[in-house]
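Here is subunit A:
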Amino acid sequence: MDYLYYPGCSSKGNGIAYEESLKAVFDALDVRMDELPDWNCCGATSYMSVDEWKAVALAARNLGLAERQADGKDGVDMIAACSACYLGLIRAQRYITDYPELGKQVTAGLEAVGISFKNRVRIRHPLDVLMNDIGTERIASRVKHKLAGMKVACYYGCQIVRPYATFDDQQSPVMMDRLMAAIGAETVNWPLKTRCCGGSLSGTVPETGLRLSFILLKEAKKRGADVVATACPLCQFNLECNQGEMRRLFGESLDLPVVYFTQLMGLAFGLPSRALGIQRLFIPLPAHLLSRVQEGGRNVRV
Partner candidate 1 sequence: MSGFNSSTNGHPPRIGVFICHCGTNIAGKVNVPEVVEFARTLPFVAVAKEYKYMCSDPGQEMIKHDIQQYGLTRLLVAACSPHIHEETFRKVASEASINPFLFQMVNIRELVSWVTEDGHEATEKAKAMIRAAAKRVLFHDELEPKKYPVKPGVVVVGGGIAGIHAALVMADAGERVYLVEREPSIGGHMAMFDKTFPTLDCAACILTPKMTTVRRHPNITVLSYSEVVEVSGFVGNFKVKVKKKPRYVVEEKCVGCYECIEACVFKEPRFPNEFDLGLGKRKPIYVPFPQAVPPVPMIDPETCIQFRTGKCPKGCVNACGDRDGIDFDQKDEIVELEVGGIIVATGFDTFDASRLPYYGYGIYPNVYTGLEVERLLNASGPTGGEVLLRNGQKPQSVGIIHCVGSRDENTNRWCSRVCCMYSLKLAHLMKERTGAEVYNFYIDIRAPGKGYEEFYDRLLQEGVHFIRGKVAEVSDWAMTPDEENRLVIRVEDTLIGMVRRIPVDMVILSVGLEPQRDAQEVTKLFNISCSTGNWFMERHPKLAPVSTMSAGIYLAGACQGPKDIPDTVAQAGAAAAEVLALTHKSVIEVEPNTAFIDERYCSGCQICVGLCPYSAIYYDEEKKVAVLNEPLCLGCGVCAAACPSGAAQQHLFQDEQLYAEIEGALVGVG
Partner candidate 2 sequence: MDEQFEPKLIGILCNWCSYMAADLVGTSRIRYAPNIRIIRVMCSGRIESQLILWAFRSGADGVLIGGCNPGDCHYQEGNYKALRRVTLLKQMLPQFGIEPERLRLDWICASCAEEMRKTVEGFTAQIRNLGPLRLQTPPLLKPIKIEMEVSRHVEA
């Protein structure tokens, strides 16, 4: 095992394409990723605002389970792909050390169910692993079809670099942009990389939430983006599926595909589109872009 993998609920549900493409890409790079046995909710749901210590305890249970997989090493790296999981798990770690009272409560709770917690897990984001452990050289060498001519707006979302900037710049992250450059795509310069996608509001205060989403997509389009690449199931879902509603509200048709960055990597690696969950997209990638990314002599079908 190279890394433990914490999927989280989205990756098994509406964000399944993220998991499919992530696994396919890591396989292609010969990096082994083992799913954490018996994982549970990361605590990122509204639980956090209802009961802080239970939310932290929930997340910490996953960390305790992960420590069991350390095999005598002094720590273990666990990949959390979903932004909410990534932040939820890191936040649990920080809260336990930063607030000793809460920490004691949580560790005591875990011990009661036979889980020891020593804070020895390193929570890693796939972008962090890809850029810092694997490296652009190895990634570039795996590319079969450069995504030449494809203009990508890299959207990091609100949670990967905030409030804890562990591997990228807090104001203006660049890792995904560099990754896209490594697979031959062109990235557009937009200042909205970490701006709220409106996801948490589109269900409750849709007028406001959708307006935020619309601004993001409109600006991406204005800067010539063919596609928006995300690293978060909620952002992907929110930005993609609400475009019809946005058209109704703001009178502008966007039709901008929103994909996971791992899906674009998979396409560049020449992996079968089904393995990447490309068929699950509601707004398909334009044919003229896909025609450049050949797969065994055939056009990639969507």
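How were these picked? Simply put, all candidates are chains of the complex that A comes from, given by their letters.
Basically, a residue touches a chain if its C-beta (ideal position, glycine included) is under 8 Å from a C-beta of that chain, and two chains touch if they have at least 3 such contacts; residues count from 1.
Just so you know, these numbers come straight off a predicted model, no measurement behind them.
Participant: If you apply the contact cut-off given up top, which option from 1 or 2 ends up touching subunit A in the complex?
Facilitator: Contact with subunit A is made by candidate 1.
Participant: Would you pull the subunit A residues touching candidate 1 in the complex into a rising list?
Facilitator: Residues 171-172, 189-192, 215, 218-219.
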